[in-house]
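Take a look at the following structure, please.
One protein chain omitted, others in place.
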Amino acid sequence: MPNLLTIIIFFPLLGGLLISLIPRRNESIIRLTAVLFNVMTLGVVGVLCTLFDRTSSAVQFLESVPWIPDIGINYIVGVDGISLGLVFLTALLGLLAALATTSITKSVKEYFILYQILMTGMLGTFLALDLVLFYIFWETVLIPMFFLIGIWGGQRREYAAWKFFFYTLAGSFVMLLAIIAIYFLVTPHTFNMLEITSLAPHLNNNFQCVLFLMFFLSFAVKIPVFPFHTWLPDAHVEAPTPVSVILAGVLLKMGAYGLLRICVPYFPYALDYFAFSLGVLGAVNLIYGACAAFVQTDFKKMIAYSSVSHMGFVLLGVAAMNSTGLNGSLLEMFNHGIITGGMFLLVGVLYDRAHTREMTAFGGLSSTMPRYAFFLTIMALASFGLPGLSGFVGEFLSIAGIYFTFPWLAALSSIGLIMVVALFLTIIRKVLWGRPQSAVHWPDMGFDEMILLCPLVLITLGVGFYPEIILQFQRQAINLLVRMS
Amino acid sequence: MVKYVYLIPIFPFLAFWLNILLGKQLGRLSAWIAIGASLLSTILTFGIFFGMVTANVHNYTCSLGSWISINGQTLSLGILVDNLTLMMLSVVTVVGTLIQIYSVGYMSTDIRFTRYFAYISLFMASMLALVLVDDLLMLYIFWEGVGLCSCLLIAFWHEKPAAAAAGVKAFITTRIGDTGLLIGILILLASGHSLRFTDLGAVQGSEVLMTVAALLIFLGAMGKSAQFPLHVWLPDAMEGPTAISALIHAATMVAAGVYLVARSYVFFIDHPLALHTIAVIGAISAVMAASIACTANDIKRILAYSTISQLGLMMLALGVGGYVAGTFHLMTHAFFKALLFLGAGSVIHAVHTQDIHQMGGLLHRMKVTGITFIIGALALAGVGPLSGFWSKDEIFIALWQSGHPVLFAVAVLTSFLTAFYMARVIFVAFLGISRRQQQIHESPLVMTIPLIILAFFAVFLGFLGAPWCINGAFQHFISPAMHEVIHMNWGMVILSSILSLTAITLAYLIFVKGFRLPSSGEQYFVCFYKLIENKYYIDEIHEKIFIKPFHQLCSLFKKFDCMYIDGVIHAVATVTAVMASYIRRWQTGRIENYLFYQICGIFILLMVISGKLCRIF
Amino acid sequence: MIPLEHIVVLSVFLLSVGIYGVLTQRNAIRFLISIELILNAANINLIAFNKYLSTPDGLGQVFALLVVGVAAAASVVGLVLIIAIYRLKKSVFTDDFNLLKW
Partner (left out) sequence: MSVVVFYFLAFCIGASAVLSVTVRDVFHSAIWLTLTLLSIACLYFYLDAGFLGVIQILVYVGGIMTLFVFAIMLTARIGDRSIQQTNRQLWPGLLISAGAFTIMLKIILSGPWANLITLNPGIDLKVVGRALLTQYVLPFEFISIILLAALVGAIVIGKVKE
C-alpha cells in the first residue's frame, strides 16, 4: 500500500465528512460511524506496525508531493520509530475515546465531526515531515479541541477552553516564527524536516540556541513544562471524559514528540548547552506536579497534575541525551498515554455515577465496586511505576539515563519517585479504601466500560513484563538520534 | 529437577490471576487453589533441594531471556540457585504454606476471603521470584512486588482508617529505602558493572562511589527490614490480618532486607565502611526496638518490635562478618516468629482484643495455642536447646570474634531484653488469672495444626546449626567454602543461658510477684519509661521533619499555582480586557460615527496622496 | 465653453455637502437625501467628462444611467428599511439605534 500514511491521516477526516451528511437525529448511526472509522484507522495503523521495518532507523513509507512549490512547501509524510508508537497510541486512544462517549448527549453530530478533525490533526502532527505541514496539523488540533472543551465541558468550560487556547496559541506563534527563521537560515531554503536534520546542526551556535528556545517554548506549553502548565489542570478537569483521555493521552505527547523530532536532532549544540536546565525543569515538573496533585481535592485534577509530574520523566529522558534516556522518554510517552488515558476513563466512570469529582465524596469503593477497584488499582500502580507494569520501565530508563549524564539530578528526581507513590497511594486510599461515603449504591462497572479498559490494562501488563514489544520499534530510530545529537 | 526451578513462583502467580479474576465464582475454593499452588512450590523446592544436596551441586544459574538493555548492557531475567536461595525458598514455601492453611480458619468469616488469598498468592509469587533472581534489578522488581502485596494486605481491612493509613505508610516508608536501592543499582550500572550477584564481588571503581552504592543498597534493605530510622511502618503494619503479620511482617518479606545484604555480601565485604554502618544500624535497631517492646501492651506490637529487634541482630551479625550467624538466625527466626504471630492471631481470634492486660490465664483455655506460643517465646528468648538459642549463640560468637565490645554488649543487652519482654507476655497473657468473663474457645484444627508444625520447627530447627549435632550442617551448607570443624563455645552457651534465665526471673518478679523498684529509683525511671513508651518519639520526629514539611510544600505549590502562575496569566488577560474595554467604546453602534471614521480615513488618505497627485499633474 | 475644472469643482462641492449631510444629519431620510447628493455629484462628473473628453461611444452617459438605476434601487430599499424600522421602533433617528454595537 503506497499511500498508507495518507490514508491514516485523512481517513478520520473522511469519517467526519460522512458524519456531517448524516441527519442529526440518527445519533446512534453517527456514533457507530465514528467508531467504525476509528476501528478502521486503528486497523490500518496495525497494518502499518506489521509492515514497519524495525531493523531500520530510516523514515519509512515516505510520501512526498509538492504542495506549494513556489515557497518550497511539500506534502511530506513518513513514519519512523519515534512516531510509530505515538501513531499507534493515537489510533488506540482515539478508538477508545470514541467508544467512551456515552456521557456526550449534547449535539452529538458536531461533537463527532470535531472529534474526527482532531484525530486527523493529531495523526498528521506525528506523521508530517514538512515543517509547515507539521505546523498546520499542530494548529488543526487546537481548534477542535477548543470547541470540544468549550462546548461539551463542565462548569467552567469556557474559562478552561480559552486558557488552553491562548496558552497553546502563544506557543504556536513562537514556533511559526522559528519555522520561518529556520527556513531562511538553512541553505538551501527548505521546510523539509529530513533535509533540515542534516542542515540545521551546522547553524551558528547562537542561532541554534535561540531557535531551540523558540521551539522549546512552544513544545513546553504543550508538554506542559513548569511554569507553563496551569492550562492543563483546568482543561483536563473541564473537558468531558473522552476529550480528557485524548488531551492527556495524545496532546501532551505532541509537545514531547516535537522535542524529540525537532529540538534534539536539529540543535545538538543547543541541546548540549541547555541539557542541564532541561533536566532541572524535568525534575521540577516531577516534584512540583506530584506535590501540587497531592493537595488537590478534585479527583480529576489530581490525575491532571500527576500528568505534569509524569511528563517530568519525559523531559529528564530527553535531557539525558543518551540512548537509555531517550528510549525511556519515548517509552514513558507511550506508557503515560495508556495509563493516564485509563485513569481519565476511570475518573469518568466515577463521575457518571456520582456527578462529582470531589475526593471526599468517594471512599470504600473497593467493597462496593470491586471491578472498578481492580482497574483503578492497576492503573494507579502502573502510574507510580510499580515494576512489572509499564510505567516502571519508562521511568526507570529515564532516571537511569539522566543518572548517566547528571547523577545529582537523578538523586533529586528520586525524591519525586517517592512523592508519586505517596500521591497514588493516597488516591487509592481515599477512593477505594475506607467506608463508603455515599449512601447511594453505585453500580459496578459494566461490560461496556470494562471493554474500554481491558486493552489498556493488557498493554500495561504486557509492556511491563516485556518492554521489548515497544522498544524494538523505537530502538533504531533512537540510536540514530543519539548519533546525531 | 533444578531446571524446573522457574516454576516455583509461577504456581502462586497463576493462583493469583485465577483468584483475582474468578474470585466470586470460586468462593472458598480459592483458598485451596492458593494453598495447592504453594504446596506445589514447596514440593518442587524440596525436590530441588534434595536433588542439589545429594548431587553436591552448590550453584545453578540460567537465563530465561533478555528483558531490557541499558547502557550497552543487556539485562536478562536470570535465575541463581545456590544454598542461600534454597534456604530462603524452603523457609518461604514452608512458612507460606502453613500460614495459608492457618488463614483458612483465621479468615473464614471475612467477606473478602478470595481477595485475601489472591493477594497472598501474589505475595508468594513475588517473594519466591525475589529469592530466585540473579541480578539486582530483577530483585528490585520483585522487591517492589512484595512491597505492594504488603501494602495491600496491611490495608486489607481498609474500612479501619488506621489500617488504610498503615498500608500507605508502609509502602511509602519502604519506598524511600527502595529509591535508595534503585540509585545504588544505577551507580553500579553507570560504572559499567554487571548487576549479577555472582559478579558483585569483582566490582571495581572509585572506593567512595562504591561505598555510596553499597550504603544505598543497604538503605533498601533498611526500608524493607524495618531498620532504624525507617522502622516506623512495621508496628503500624500490625493493623493487617495477623496471619499476614506472621508471613510478611515477620517471617519472609522483612527478612528480604537481610537476604539482600546476605546475597550481595561479597560486595559489602569489600567496603568496610558500609559493613560497619550495617552493624551500627542493626545494633541501634536491635536495642531500641527491644526496649520499646518491653513497654508495649499490644501483643502484636510487642511481636512487631521484637521482629525489628531480631532483624537488627541479624544485620548486626552480618555487619561484623557473621554471615552464617545472620542467615542462620534469619531461618530460625522465620519459624518461631511466624509461630508467635500465629499464636497471637489465634488468641486475638478468640478474645477479640490485642491488649495483653485484658488477657490472662489463656493457657488453660487454649491449650494448644498456649503451649506452642510458649515454645515460640522461649525460642525467641534464647532458652536452650530451642532453635533461637543456637542461632543467637552464633551471633554472640560472631560478635565476640569480631572484637567489637560495644556491639557485643548491645547484642547481650538486646537478648536480655528479648527474654524479658517475652516472659512478660507469657506471664501477663497466658499465665495468671483470667480477666475476661466470656467463654474462650480453642481455635479450630485448621489453625492449630500449623501452630504445632511450626512449634516443631521452632524446637528442632536449631539443631541443624548446633555444633555437636550433625557437625554444624547448616554452617557448611550455607557457606560451602567453609571446611573447618565447628566447635561448641561453652562460654557463650553459659552466658546466654544465664542471660535468659535472669531476664525471665526478673519478669517473674515484676509481673507475677508485683515487685517494684524503690521509690527513689522509680522517679528516675519514670522519665526513661515515658521516653520508651512513646517509642523514642521517632514517629513524631518523622512527622515533624518529613511529613509536615511535605504537606506544607504541597500546599505552597498549590498556592503558587493558583496565585502566582495563574495570577500572571490572569493579569495579562485582565490588562488586555481593560484595554479592550476602552477601545471598544469606539464601537458605538451608531452609523454616523462609523461613517465619520471612514471619512476621516479617506481624508487622511487624501492628505497623504495629495502632494503626490499634485506632482504628477 | 466653461472650463472643465469648474464643473468638477461643482461636483466636488456637491460631494462635500453630501458628506456633511451624511455625517451630521440624524434623520434617516435626510441621510438618504445626502446620499442622493453624493451620487449626483458623481453623475455630474461622468456627464462632464463624457462631454469634455472625447469618448465617442458615450461611456460616461452609459455609466451615469447605470448609476441612476442603482441610486433608484438604493433609495427604494433604504426608504423601505426606514419605514420598517420606524414601524418597529417609532423612530427614524439614527442615534436612537446602536444595534451594531459590539
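Order as written gives the chain letters A, B and C; numbering starts at 1 within each chain.
FYI, contacts are C-beta pairs under 8 Å (C-beta built on N, C-alpha and C of every residue); 3 or more make two chains touch, one makes a residue touch a chain.
All figures in this text were calculated on a predicted structure; none of them were measured in a lab.
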In the full complex, displayed partners of the excluded chain: B, C
Missing-partner contacts on subunit B, residue numbers: 592-593, 596, 599-600, 602-603, 606-607, 610, 613-614, 617
On subunit C, residues whose C-beta touches the chain left out of the figure: 1-10, 12-21, 23-27, 29-30, 32-34, 36-37, 40, 43-44, 47-48, 50-59, 61-62, 64-66, 68-77, 79-84, 86-87, 92-95
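Keep in mind that, in the parts below, only the chains that are shown with their structure count from here on.
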Least step count from subunit A to subunit C, where 1 means the two chains touch: 2
Cα-centroid distance, subunit A relative to subunit C, in whole angstrom: 61
Subunit A: positions in contact with at least two other chains: none
Subunit C: positions in contact with at least two other chains: none
Touch list for subunit C against partner subunit B, complex: 19, 22-24, 26, 94-95, 97-102
Of all residues in subunit A, those that touch subunit B in their complex: 163, 166-167, 227, 229-230, 233, 288, 291-292, 294-296, 322, 324, 364, 366-367, 370, 374, 381, 386-388, 392-393, 396-397, 399-400, 403-404, 407, 410-411, 414-415, 417-419, 421-422, 425-426, 429, 432-435, 466-468, 471
Subunit B residues touching subunit C - in the complex, by the definition given at the top: 584, 587-592, 594-596, 599
